[in-house]
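Handing you this structure, nothing more for now.
For this depiction, one protein chain was excluded, whereas all remaining protein chains were kept in their positions.
First chain written, first letter: the chains are A and B, and each begins at residue 1.
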Amino acid sequence: MTPDPVPAAGRHAPGGRAARRARRGPRAGFVGPTLWFLLPFVVLVAVWAVIVEVTGVPKRIFPQVDDVALALADMAASGELAEHLGASLYRVLMGSAIAIATGLPFGIALGASPALSAFFSPLLRFSVALAGIAWIPIATLWLGYGDGAVIFIVWNAMFFALAYNTMLGVRRIPTTLLRSARSMGASRWRMFWEVLLPGALPSVVSGLRIGLGYGWRGLVAAEIIASSAGLGYALFLAQKTFSTDVIIASMVIIGVLWLIMDRLLLAPLERRTIERWGMTGGAR
Amino acid sequence: MTATRERGAPAGARPGIRRAPLAKRFWAVLSRNSVFRTLGPFVPVVALWWLVAEAGVFPDAFFVGPDRVVAEIGELLRKGILPGYLSDSLTRLGYGVGFGLLIGLPMGFLTAMSLRVRKAVWPILLFFQAIADIAWLPIVIVWFGFSLTSVTFVIVYTIVFPLMLSVVAGVEQVPGELIRAARSLGAGRIRVFVEVILPGALPAVASGVRTGLGYGWRALVAAEIIVGTSGIGFMMFDARRVGDVSQVFLGMIVLGILWYMLDALILAPFEKATVERWGMVRSMEGDG
């Protein structure tokens, strides 16, 4: 369909309402969309409050909105929140940092060699399938309970997903690009930094996102099972004492945290690298 | 064109073509065999594993060789423990996936078809997806105790949200032109939905199912560990408790194989028969 007079990104840009909406560019302002985003939650909370009132459900089973709010305030005031939050975030940061430092070069190295990547691909896929939670028993065996095990799980979850996607990303770089770089005299080192890394970037970011998704879940699970600090642990403790208000408060925190990490950090990052370089990270 | 006899070319060979050395041909044929391609890479890994175990690099309590694990498999199979746990895990997964699909697919499409509903529900979907499914275990345990229901609930939850999100995304990316084409060929609302939107959204939905399954799988293991009644997850954790490393290794391998089989025997053929046959692009397969 002739896009004229819309100067669309490419005459035959893929259709679909989402694509057309995206082409219109970002709406001015940040406040508007945020409010719209929050509106459904306001409604949800209101519904929640009403249902609990009307059905008279005991606090033990399902707390009222203000119970949860109070629990949250308490946790914040007593410093508990900061403590758990700090522990969890520390582990996520450590785990991801190590995962990026190890997984990225590994993925690129594998991707750079067609023979190696063809050979190891099934192996990596297998590992991705196991990444994270399935390692919890062995991690606690090797590293005992505590920080070490949790960080290991986060690392594990991210490492394989990141390496695999990075490898795929490098393999997807068009051969013509590689050839032209080589024929312009790019050394091994140059190839890595200037061609392979940027070329694989969309896949890398996708891998990061997927990996972090697994890592985050692994974190929560590992903290429930094998730790004495952190948000997962807070959940675990609250469950033992049937403090449903604390449970729900912690769940909300976990949800908000992930939302922030994923939607405000990773998704825009993914979109930016893909858009800026005009590449497709994969048919989505 | 004069036929020059190349060295190594048998009489009557076509000019300019000669047979590659035996070794090369061997690899070429081998690497075309799909079994070799899938299982081959594991051979050096298993060999390395065996070596490391033999060399005693790690203490016995922490690391066991493949021979021990295989022996253990035999033991457990004989005692009937492994099949029992396996079927428990699979049953829960099956129920979870079944209900997840049953709920997620219709809800996803209902949401996708109405712009207003989509806008209203999307943020909520995102948020609930963000609450790591595992995080629901504690409250679910409060509600349903340490029971099968808890585990199933968590798995269903795990699958429903990524599924709904990908259904909505899938419907959104169906090219508007296809819908127009269908309408200008006489299709009414319902027909457009069945004939265009459903198949059009299929690649995204398939990918969503795969993602959801990936999460559900992990949630199963974690839930089994925490709720602790039976299943592979439980087996691994219990084994760890008594220090039986080989069972832990065994559990991981079984899990890996199970996922692999699930993927290769169910997901991949489904995609082959639909998305690939139609030449529609899959989204990235890097999500295990």
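To be clear about the criterion, contacts are C-beta pairs under 8 Å (C-beta built on N, C-alpha and C of every residue); 3 or more make two chains touch, one makes a residue touch a chain.
Here is the rule we go by: contacts and distances are computed from a predicted model.
Novice: The chain that is not shown, which UniProt protein name from "ABC transporter ATP-binding protein", "Cytochrome ubiquinol oxidase subunit I", "4Fe-4S dicluster domain-containing protein" or "Cation acetate symporter" does it carry?
Specialist: "ABC transporter ATP-binding protein"
Novice: In the whole complex, not just what's shown, which of B:32, B:78 or B:277 touches the removed chain?
Specialist: Once the missing chain is taken into account, the touching residue is B:277.
Novice: Check the options B:69, B:179, B:245 or B:262 and report the residue that touches the missing chain.
Specialist: Candidates B:69, B:179, B:245 or B:262; residue touching the omitted chain: B:179.
Novice: Using the document's definition of touch, tell me which of B:33, B:114 or B:229 contacts the absent chain.
Specialist: Here the residue in touch with the unshown chain is B:114.
Novice: Identify the residues of chain B touching the omitted chain, counting contacts across the whole complex.
Specialist: 112-115, 118, 175-189, 191-193, 195-197, 199-200, 202, 274, 277-280
We take it that only the chains that are shown with their structure count from here on.
Novice: Where on chain B is chain A touching in the complex?
Specialist: Against chain A, the touching part of chain B is residues 31, 37-42, 45, 62, 119-124, 126-128, 130-139, 141-143, 169, 172-178, 203-204, 214-215, 217-219, 221-222, 225-226, 236-237, 239-240, 243, 245, 248-249, 251-252, 255-256, 259-260, 263, 281-288.
Novice: Mind listing the chain A positions that touch chain B in their complex?
Specialist: 1, 14-20, 36-41, 43-44, 60-61, 118-123, 125-138, 140-142, 160-161, 164-165, 168, 203, 206-207, 210, 213-214, 216-218, 220-221, 224-225, 232, 235-236, 238-239, 242, 244, 247-248, 250-252, 254-259, 262-263, 281-284
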